[in-house]
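All protein chains but one are shown in place.
First chain written, first letter: the chains are A, B, C, D, E and F, and each begins at residue 1.
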Amino acid sequence: MNPYYFASIALILIGLYAILAKRNVLKMLVGLSIMETGVNLLLISVGYVSGRSAPILSEGITPDRAVDPIPQALVLTAIVIGVATTAMALSVVINLYEKYKTLNVEEIRRLRG
Amino acid sequence: MSIASIIGQALVLFGTFFYVLSSLGLIRMPDVYNRMQTATKSATLGSLGVIIGVGIWAIGEVGSYSWIPKTLIVAVFLLLTNPIAAHALIRAAYKSGVPLWEGSIVDRYKEAESSLERVEEIKEKLEEPSRGVEINE
Amino acid sequence: MVKRIFAIVFILIIGFWMAKALDQVPFGQDRMLVGKYYLEHVKEETGAVNAVTAVVVNYRGFDTLGEVTVLFIASTGVAALLWRKKRKRTAKTEGSVVLTTGARLLLPFIMLFGVYIFIHGHLTPGGGFPGGATIATAFLFLYLAFTVYEVDHKIFEPLEGLAGVGYVTVGLIGLAIGGYFLFDWIWQTWGIGKENIGRLLSAGFIPIIYTLIGIKVGTELTGIVDNMIKEPEEGGQ
Amino acid sequence: MIEVYLFLIAVAVILSMYRFFRGPTTADRIVAVDIMTTLTTGLMVLFALYYRRAIFLDVALVYAVLAFVGVIAFARYMEGGL
Amino acid sequence: MSQYASLLIALPLFGAFFIPILKRISKSAVMPFLVLVTLIQTGIAAWVFNEVYITGKPIIIMAGGFRPPIGINLYIGHFAALFVLVIAVTSLLMTIFSFKAVSVEPKDKYAMLFLLLMLGATGMISTGDIFNLFVFMEITAISAYALIAYNKTGEASEAALKYIVLGGIGSSFFLVGVALIYGSLGTLNMAHIAQLAHLVNPTVAKAGLALLIFGLAVEAEQFPLNAWAPDAYQEAPHPVTAMFSAFVVKASLYAMGRVIYILSAVEGWSSILRLLIILGTLTVIIGEMSALRQNNVKRMFAYSSIAQVGLIAVGLALGTESGVSASVFHMFNHAIVKALMFLAVGYVAVELGGTEINKFEGLGKRMPVTAFAITVGAISIIGIPLFNIFWSKMQLILAALNAQYTWMVALILGASLVEATYYIRLIHTIWFKGEGEKVKESSVLALVMLLLVALIIVIGIYPEPFWNVMQKAGSDIFNVAQYIKNVPLMGVSP
Amino acid sequence: MGETSKISRYLYTVLILFIIWLFLTGSLDPQEVTIGAIFALIVGALTDEVFTERGLGNLNPKRVLYFTAYIPYFLWAMIMANLDVAYRVLHPKRPINPGIVECRTVLTNNVGKLALANSITLTPGTITLDVKGDRYFIHWIDVKDKSVEGASENITKPFEKFLKVIFE
Partner (left out) sequence: MSDWVAIFIAALMVVSAIFAVEWRDLLAAVVGMTAVSLFASIAFFFLQAPDVAMVEAAIGAALSAAVFIFAINRTERYESEEEGTGWWVKW
C-alpha cells in the first residue's frame, strides 16, 4: 500500500470516526474538515505519475513529462466547496449555540424534548 | 560545481543547522516564553540562510539569475513577519495566563499591569457620573 | 462506549473496502486519457502555459462557475443566518502597537501578492482562488489587528455581485460571438496574444476571468469573516 | 547533497512535532505550528530548486503570507482580541 | 440555436448575482425580480421542452465549445427537458407563494438562495459530467442548508446541522467514488464512461458505484441517510419544503439512476441493483411506519414523501425499461402532488399559525379551497383510480411483475394501505371535526392550487399522452447505447 | 512629521509597490512592467491611507544611507544572537535566567517602534512582550539588570541610534 493512499484512507476514517462518535458539534466539524482533506489527497495521488513534473508547461517541460492536470483541477474545486460547507456549518452552529447554550449533541436533543 | 553553488550550499547547510537548533530549543526550554525565544530567532535566521542560499545556489545550478529577486522577497517577508508573529504569540500567551517558569526572576509586566488596572478603576469611577448624563440626554 | 465500538467497526469495514478497491488503482502509473489530450493541446487551444488553469477555466469552465456559485452561496448563507438588526464587534483587548503598525505596513504587500497570484494564473501556479483568498487574508489581518475595523458593506456587496455578473456576462458574450456558453472569444475568435504564449498578455480570457474570480472570492471570504466576527448587540435580535 | 538538508529539516520537524503533541498548553502547540510553517517555507524553497522549477517559489511565498495570518488569528483569539 | 439552452444555467446565476446590486437601488424590487427571473426561466424551459420533444433529439450544450470528453457538456434529453420544465414551473409557483410565506429578514438573501437552489437542481438534471454533477449537487445542498436554517430557530438550526453533517459525509464519499472511477478510466464524462465501462476493473467499478450511490443517497433520502429529511421538511420555510419534495429529491434520484445505468456493462452490476432495492424497500417501510405516528401534518407529509421516494428508487433499481419509465412517471406525479400539498399545508400554517393536526380541525369550513386541495392530494397519493398516482403505482406494479419481483406488489399495496390510514385520518379531521370562523383565502394562491388540482385530475383521466412522454423520458435513462450515440464524443480512446 | 500631502504619500506607496512587483516577477518584460504599474497604481490608491505617514520624505538620502548601514549591523546582531541561542540550547546545564523587564525608548514614531520591536525580538536573548507608549516590556532570557535604565542601556540603546535617524 502506498503511503499516500494509506494516509488518505486513514484521514477519511479518522474524520468519519469523529463525526460518528464525538458529541461536540465543533469536533464533528473538525472531523468533517479532516475527511475532506483526506479525499483531496486521494484524488491528487490518483492523478500522480511517478517521476513527472507539475503540469505547467514552462521551463522545458514537455507534455510527456507532466502529471495529470485533471485531478488537480477537481481538487481545486473540491477544496473551495469544502470551505464553503464549513463556513455554512459554523454559522449554523453559532445560531444553535445562541438558542441552546451548549454544543453537546445529546444535550441539544434532550433540550428540544 | 561553480562558486555560486558552493556558497549557496554552504548557506543552506548553515540554515538547516539553525533549523535543527530552533527545534532543539523548542524542546529543551522550560516554558513557552523561553521556547519562543530560542525557536523564533533560529528559525528566522535559518530560513534566511536556506532561502537566500537557494537563490545563490540556483545561479550555479540552473544558471538563472531570476531566482534571486523572488527568494529575496520571500526572505524579507519572513524577516518582517516572523518577529511580529512571535510578539503576538508571546503577548497572547501572557494574556491568556500561561505562567512563567518558576525560575524566572522578575516580572515587571505584572507590576505595570496591576498599577495600570488601578489607574483605570479610578478613571472609571470618575467617569461614571458624566456617562450617566450622556444616557439621560 | 457501545457507540464508539460500533463506530470503529463500521469504519474499519469501510476502510477495508476502500483499500481493496484502491489496490486495483496502482499508484504513480500513467493512466491519462483525457488528461493527455489536455496536455498536448493546451497551448494551441487556450494559450495558457499552466494546464491546470486551462482545465479549470476553459475546458471545465462550468465547474468553476459552479464553484464560484458555491462560495457565493456560502457567503450569502452566512450573512442570512447571522443576520441581526444590530451587530458590532466586541473585542476586549486592543492589538499592540507592533501588530497594528505591522498590519499597516504589510497590507499593501499582501494585496499586491494576491494581485500577482491571480493575474499570473496562466503562467505560474495560482489563479483566482488563492489570489482572492490572499486578498481576503489582507482584510482578515486588518480585522485581527484593529478592534474597530469594519469593511464598507455599501461597496463590498455590490462589488461581489458585479464580479459575478461580469463572469456570467463574459460567458454570454462567448455565446453571442462563438455560439457556445463560456466560449473563449478573445483567444479563439479574435486571436489576441497568439504570438506571445508564455508571456503575460496571452491565454485569451483567462486573466480577465481570474481577475473577476479574484475580486469575487476576495470579497466573499471577507464577507464571511465580517459576518462571523461581529456579535449581536444586546436586544438586537 | 539534498538528502542531507532534507534529513536535517526532517529532524527539525520531528522535534517540533514532539512539542506539538506534548506541549502542556495550547500556546506551545501554536508555537510549534508556527515554527513548522517556517520550516515548511524553507523546505518548499529548497525543493523548488531540487525540481529546478522557479514556479514552486510562488507556493512558498503564499504559504509564508497565509500561515503568518493564521498564527496571528490564533494569537488574537487567545488574548481575547476578537 | 440550440446552444441558447445554456441560458437555463446562465439566467438564474445572472439573477442571483444581480440581486446585491438591485438591493442597493431598491429593496422592495427584489421579490418582483425573483418572479420575473423564474418566469423567464419557465419560458426558456418550455421552449427547450418543445424543441426536444418535437425534434426528438436531445440538446447537447458544449461549454466553451469543446466537444464532450474534453469539455463539459450538458445533456438535455427527454427526461431532462421534462424535469427542467417541472422545476421551473414549481419554482414559479413557489415564488408566488413566497410573497405570503416568508416574513423573516433578510429577504434579498432568501431570493438569492432560492434562485440558486433552482439552478442547482436544473444543473443536476441536465449535466453530462460526473464531477460537474458533484458541483451542482453541492450547489443544491449548500443552498438547501442555508434555506433550512433560514428561520433561525433552534430546531431549524439543528435540522440544518444534521443535514450538513450527513451531506458532508455523502459528498466526501461521492468524491472518493469519482476518484476510483477516474483512476481506472481516466475520464469523467458520463457517455465516455459508459462507452469504456467494459474495460473497467469490476472491483473498482463496484466500489466506486456503491460510493457514488451512497453519496447521492443523502440527497435522495434513502434509508440510512435520511435522518435529516423530516426535521428539515418541518423546519424549512414552506415554499422551500415544497421545492425539496418536488424536485431536489427527484434530481438526486435521477442522478442515481443515470450513474447506475451508465455503468451497466460492468461485471457484477446486478449486485448493486439489489443493494439499491434493499435500501429502497427499507426506506418505504420506515417512511410509512413513521408517518403513521405523526401529529404534525407537515412532518407526516415529509415521511410520506420519503416513502414515495423509496418506491421510486425501487422502480429505478428494477433494471428494466418499464420499471424506469414507471419510476419517472411516479416522480412526475409525486412532484405535482407534493408541490400542491406542501403549498396547501404551508398556506394553512401561515394563516392559522402551525401545522399540528389540531389546527386542521374544521378546515373544510374555514378555508374550503385549501382543504379541497389537500383532500385531492391525499386521495391521489393513496392511489385511488381517476387520480394521477394510481396510474404510476399501477405501472410500478406491472413493471415489478415483469421483472419477477412479486413481493414488491405486496410492498406497494401495503404502502398504499398504510397511506390510506393516515391520510383518511387527516381528511376526517379536516371535514368532520371542529368548527371555526372563515378565513379569507388569497385568490392567487387559490388559483394556483386549483391549477394543480386540475392537472392531477387531467392526468388521472387521460394518462395516455403523459405516459408516452414518460416512456420517452424513461428510455432516455435506461437506454445507454442511445445515450452514448447522442453525445458527440470526440475520438479519445486508450 | 505632521501631515504630509496626499500626493506624496500616494507616490511613495506606488513606488514601493512597483519595486516589489519587479522583484516578484523577476523580469523586465514590458508587459509585466505595464501591468505591474497599473496594479501598483490601483493597490496604492486603496492602501496609501494606512501604509505611510510621511510619504516621499522617507527617501531622504540620509535615511537611506543609515538604513543601508543598519542592515549589516542588524544581520551581525542576529547571527550573534543565534550563536548565543546555540550556546544556551546545547549547553547541558541550560544556563538561563529569564524574566520580564521594562525598557524606555526615545522613539515616538510607530514604524520606528515596530522596527525596534522586531530588532529586539531577533537579537540576543530578548523578545518583545508588549509595547505601551514608550514602555517596552521585554522577556529576557538572561536578566542582567532589573532596573529600567540598566535594561534600556543593554537592550534598546544599540539600535536606537540608527532607528532614530531612519524613522524620526
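Following the convention adopted for this analysis, a contact is a pair of C-beta atoms (placed from the backbone, for glycine too) under 8 Å apart; a residue touches a chain by one contact, two chains touch by 3 or more.
Please read these numbers as outputs of a predicted model, since none were measured by experiment.
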item: Listed residues D:Ala12, D:Leu49 or D:Leu82, member touching the removed chain; value: D:Leu82
item: Which residue of C:Thr46, C:Thr134 or C:Gln188 touches the chain not shown here; value: C:Thr134
item: Residues belonging to chain A that touch the chain removed from view; value: 2-4, 6-7, 10-11, 14-15, 17-18, 22-24, 26-27, 29-31, 33-34, 37, 40-41, 44-45, 47-48, 52-56, 67, 71-72, 75-76, 79-80, 82-83, 86-87, 90, 93-94, 97, 103-104
item: Touching residues (missing chain, whole complex) on chain C; value: 1, 4, 50, 52-53, 117, 125-127, 129-130, 133-134, 136-137, 140, 221, 224-225, 228-229, 231
item: Chain D residues that touch the omitted chain in the full complex; value: 3, 6, 10, 13, 17, 20-22, 26, 29-30, 33, 36-37, 40, 43-44, 47, 55-56, 58-59, 62-63, 66-67, 69-70, 73-74, 77-78, 82
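The rule we apply is simple: only the chains that are shown with their structure count from here on.
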item: Result of counting contacting C-beta pairs for C-E and A-D, higher pair; value: C-E
item: Cα-centroid distance, chain A relative to chain B, in whole angstrom; value: 30
item: Chain B-chain C separation of Cα centroids, rounded to whole Å; value: 30
item: Junction residues of chain A - those touching two or more other chains; value: 12, 16, 42, 46-47, 54, 56, 58, 70, 74, 77, 81, 84-85, 88, 92, 95
item: Overlap residues in chain F, where contacts from two or more other chains coincide; value: 20, 24, 26, 114, 117-118, 128, 130
item: Chain E to chain A touching residues, read off their complex; value: 131, 135, 138, 142, 145-146, 149, 152-155, 157-158, 160-161, 164-165, 167-169, 171-172, 175-176, 178-179, 182-183, 188
item: Contacting residues of chain C [partner chain B, same complex]; value: 93, 96, 98-99, 102, 105-106, 109
item: Residue numbers on chain D that touch chain A, as the complex places them; value: 51-56
